[in-house]
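Okay, here's the structure, questions in a sec.
For this depiction, one protein chain was excluded, whereas all remaining protein chains were kept in their positions.
Which chain is which? They are A, B and C, in the order written, and residues in each are numbered from 1.
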Amino acid sequence: MKKTYFQPIQIGFIFGAVNVFLVLIGFNAMVASLLAKALGEQVLTALPPFPYLAAFTILLGLWCGIAAARKSSRARIAGNVLAGWLSGLAAGSVTFVFCVGIGWLLSNKIDIRNYLTVLSFDFINGVLMGLPPLVGALANLGILAAAGAVGGLLYGFIQSSKVKQINQPILALTCSTTEKLKRLDHGRRRLAFQILGVAIAGAVVIFLPLNWGSYWNYVAGTVGLYVILGLGLNLIVGLSGQLVLGYIAFFAIGAYTMALLNSPLPYNLMWGFWPALVLGVIFAALAGLLLGLPLMRLRGDYLAIVTLGFGEIIRILLKSDVLTDFSGGPRGIQNISGPTLFGRPFNSDIDFMYLIAISVALAAFVYNRLQHSRPGRAWLSIREDETAARACGVNTTRYKLLALALGAAFAGLAGAIYASRNQFTGPEEHSLMASINVLSLIIVGGLGNIPGTILGAFALKGLPEILREFSNYRLLTFGALLVVMMLSRPEGLIPSKRPKYKTPQEADGRNAEEKNVS
Amino acid sequence: MKAARIFVVLMFMFMMMTACNAAPAAAEPNSPGSVTEVSGSDSATTSPDAAAGTPEICSTDAHGCAVFKPGDVVKIGMGAPMTGGDASYGFDISQGGTIAVQDSGEFEGFKFVLVVEDDGGTAEGGAAVANKFASDPALVAVAGHIYSGATSAAIPIYEKAGIVMLSPSASLPTLTTLGSAVFNRIVFTDARQGPPAAEYLFNKLNVRKLAVLHDGSDYGKGLAETVAAKFTELGGEVVITEAITKGETDYTPVLSAVAAKNPESVYFGGYTAEGAVIVNQMKQTGLENAIFFGDDGTYGADFLSRTGANGEGAFATIAPIPADSPEKAAFDAAYLEQFGKEAGTLSPYTWNGYDSVSALIAAVKSVAVVGNDGNLYVPRGALISAVRNLTDFHGISGTYTCDAVGECNTLPPTFVMVKDGAWVPAP
Amino acid sequence: MSAEIITAHNVTKVFGGLTAVDEIDLVVKEKTIHSIIGPNGAGKTTFFNCLSGYYTPENGEVFYCGQSIRGRGTHEIATLGILRTYQNIRLFSSLTAIENVMVGLHHSLHETWIDAVLHTRRYQKDEKHALIEASHWLDFVGLIGCADAVAGSLPYGAQRRLEIARALAGKPRVLLLDEPTAGMNPQETLEMTALIRQMRDDFGITIILIEHDMHVVMEISDFISVLDFGKKIAEGIPSEIQSNARVIEAYLGPGGAALAQKFKRKTRK
Partner (left out) sequence: MNETLPISIARKGANVLKYLRPVFGAVILIFIIYRLIQTLLIQEIFGPETWTRLVIAGMIIGSVYALIAIGYTLVYGILFMINFAHGEVMMLGAYTCFFVFEALKNIKVGADHSLAFSNAYPVISIIIAFILGMSVSALTGFLLEKVAYRPLRQAPRLVPLISAIGASIFLQNAAQLLFSPQLRDVANPQILARGSGWKFLINGSSVTIPYTGVFTFLLSLILLVSLYLIVQKTKFGRAMRAVALDKKTASLMGIDVDKTISLTFLISGALAGAAGVMWGLHNSMVYYFTGFVPGIKAFTAAVLGGIGNLPGAMLGGLFLGIIESVGPAALGIDFQLKDVIAFLLLIVVLTFRPSGLLGEVLAKEKV
């Protein structure tokens, strides 16, 4: 009995705290102006009109109510409403105290923006919706409480059977289709999906670049490059289980190879794009070998930190005075010439989009084939249990090196394209944060599989671009999303599955697939 | 089952892409002679009937016109690092720009707005932002980018789109030597203040043994190099050249090494944060008697607050500022009022931000024409040349005259020093 | 009498102060089942590790077909045909059963990563061969039904058999089994003993066995060596070992003769 009241209130307090935090970083103003834009109003000032600010509070209240109602799962709608209302009230009371505080600041004309940077007077005024402090605070309280109750009500409705009935037909439809697909036998089903997949991919790759403008071409291109990087790192981390943190160093090597061979400064070599591309890949692979040779004894986080060090070393050296004549130091290397194809320049955003699409396809192809082969199995065995792998006759050192070199080669490819697309590369492009991004994307996507890597690349490179509307809050939101993604899908968005083999015995009719339950 | 998952992922990609695609305009607005009309505030459609009231200039202009219906806003873009380690520069400069927009008011009833996008200061971000701006037909000019890396990657894209740039702070020398038509800058570059600083050190202060430090950024490094070169050319001796790691707060090791060479003066190319630390730590590392000589990056109010007594007798070179003009005072007041901080506490480029934006808006006003259909026409090609031909534009941090390659801050520097806890003109 | 395939010549392994394996001489004849028994901590597993190259003995040599394999990497020795299973099963637990066996086949395949990428004929050949071989071995240990089951999800007995299948896939001439029947119920134990015999009879594999279950040992061993505190205290055919006083003492402590009598009678039945 006590709990039934206690829990919603607890949730309410959490939401209240969150609300205060969001207000303190001005998040509400941002959301409000987004709403205003969405409703077609021009917002030229930093602060949108009061109704929108109120709308933000209402949304938060709704969410709070729904959350509370879900937690204390009641059968009857009244119960849900009560829970929602309680939580809203709690959240409101926290906000109330806060509002009284800032209201006091406002009425005494105390400016603390030097410490809490958003609390300008008209912002406070906005939070209080233009009302005198106490009234404004009460208004906030009221709004939150009401919204909470409404949220509870909504949840109650969702729970009640009506909505389910609406869902029925859809469910039925999906089920039936999946059933149909299931009824197709393995090979045919696979084929059907592959055809569909290829068709869609073709549509995406061929038509979109032409007609969605340079910006989205650029973003998609970046995503593509990170897919290549992700696949490369997946060879190392996902398959052979070596945690490498300085991966971007190989990317840098590829980029700088391209830059040095194809820019007027410092050497004016101008070898052309394609040879530089090949060399970039080769150099990156060699770097992988050289790094690997002394370190193959290290495992887990020791390898991680050493490779991290390697990455930093490369970056600092490229930036340092020592190598300035060679690498341009902090200035990097500018106007790198783009590729040419059959004599005509091949460097518009669309051309690059195609180039990258092809490279991604190539990378995925190679990765996929390596995955299901003797080396692939050897890597997996190393990841699982190095000692046992060695006892099975796997030369672990050699295969770890192979993984590192191949992974590095992927990075080299991506780097070379990257440099010539931006026509610029500098040391700060290859900071630790970039390595971390690549690692995050393969884990967010799901370690060791191609679709996961693609999805992860979208999540990590596409999302921040889509979050541009959030202006200064995009990285904040991004960080939060990263945590949430991990909490909700620890195995990654698309967990890996083991391939199924068709043993000869199965061919003899003894169908193994049914018997085992994996 | 893998194939299925691939399929799902591709579907997801497709939907996501198309969804995003819907938001900004896809048109490449600026093919020569074309007329792109802005409907609403940020989506463009080329419509023939708009050609009715089109003034002559648009058909002749190299990049065509941006067209604004009454009630539309004219956008000035700014690509700046708003996240990551250097966000303070982005915040500061964009805030300066915001005030500039407010001050420069309307033009024939058309409002201006500053659109700030986060480029993180990197080439990747710079190119992304540049592409975003390039695909927005309502955007006529870019005050930026802030960091040279981002700028390098952005220039070719604006070049193609015919959008004029006026960077408040990108100081990399080679930016203007690559023959870009659209890129200009009002930042006070290495080439401008380096050699004079060296001469001042050698002749006025009679320094013969100079230690040169820089913060490893392209700005500081370039500056240090020019100074060192000039100083040796004058016959002085550069006893040691060291680079420090930006963003750290303990440089005693470097300074100890410098002290061992006992120089008469330490020249530092970099910003206030590191400069102040160096000045303070010079006092504990046996460099008590060496003169600290900084640049426009180390000049500023917070240099004084950070160094206190240690800062006495420090020098700096700065762009010739019209000695606290009323405009400047007004700006500082407005900045403090709006953002709750003294101007220049976040970065030394506040005033440059203001100037570049107001200069751009002035240029737009000078070339824009209102067609007899009441629409506003901004010929992009004309705008580009207008900015390049900027002459004697009186900003609050200098008087700007752009030369043939787009260097707009070409006056010799003035020298200042700290005396009794205040910056005063040096003798 | 068939040739010696493994000859250990006063092999010694020391951990810190403790001498785990102390100057052990051991001769294993080809195509025999040679059991190594002894109370816990007698150094049996350590000795195995010396044979399989996981440890390099401080002292002494191990000869394989008359040639020293001292200081060879584990994977080299494995490729030479000495394979092993572990006391605590070490499968690649998130791989499927058949994949485990395919890893076991590793060194009998020759495809390189280039073959894998280009799908050369060698790749096709090898993969086909691998699939057939692997499923054959799975069939042999009676696991073909769970070819695509994730190894970690298999029941205990099945995991043991899978581990053996993995080892067999490596074309062993010598197979080191470390307590293969540990923790099995009588039924499974019987199957396992049968399996071990079969391996020796059908494929002519020399089997070195560490085992605690005396029934199993006495039943299948051709030859038994007894270790205690790292030293070899007895050697011989089962009947000799049963009557050996030192062995009985080692196991039952001093004066366990009565028990020994029972022991004899039971085995005679």
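Quick note on the criterion: contacts are C-beta pairs under 8 Å (C-beta built on N, C-alpha and C of every residue); 3 or more make two chains touch, one makes a residue touch a chain.
Here the structure is a predicted model, which is why all the values come from computation and not from measurement.
Within the set B:N280, B:N352 or B:T399, the residue that contacts the chain not displayed is B:N280.
Within the whole complex, the absent chain has one touching residue among B:A228, B:A243 or B:V418, and that is B:A243. Contact with the chain not shown here comes from a single listed residue; of B:S59, B:S88 or B:S366, that residue is B:S88. Of the listed residues A:G202, A:G300 or A:P499, the one in contact with the hidden chain in the full complex is A:G300. Seen from chain A, the chain kept out of the figure touches residues 21, 24-26, 115-118, 237, 241, 243, 293-302, 304-306, 308-310, 312-313, 316-317, 319-322, 395, 397-398, 432, 436, 439-440, 443-444, 447, 472-473, 475-476, 478-483, 485-487, 490-491. Against the chain not displayed here, chain B makes contact via residues 83-85, 87-88, 91, 216, 242-245, 247-250, 252-254, 256-257, 259-260, 273, 277, 280-281, 283-286, 288, 302, 305-306, 308, 310, 341, 345-346.
The rule we apply is simple: only the chains that are shown with their structure count from here on.
Arrangement of the chains shown, judged by which pairs touch: a linear chain-to-chain path with two open ends. Chain geometry summary: the mean Cα position of chain A and that of chain B are 31 Å apart. Once the centre of each chain is set as its mean CA position, chain A and chain C turn out to be 48 Å apart. Each of the following residues of chain A touches two or more other chains: 499. For chain C in complex with chain A, the residues that touch the partner chain are 52, 54, 73-75, 78-79, 83-84, 86, 90-96, 98-99, 102-104, 106-107, 109, 111-113, 115-117, 119, 123, 126-127, 130-132, 134-135, 138-139, 144-150, 153, 166-167, 170.
Listed in rising order, the residues of chain B touching chain A in the complex are 1-14, 16-18, 20-21, 24-28, 40-41, 73, 82-84, 87, 111, 113, 116-118, 121-124, 127-128, 131-132, 134-135, 148-149, 152-153, 156-157, 172, 174, 178, 216-218, 221-222, 241, 243, 338-341. Contact residues on chain A toward chain C in their complex (touch as defined above): 366, 369-370, 372-378, 380-381, 384-385, 387-396, 402, 406, 498-506, 510, 512-513, 515-518.
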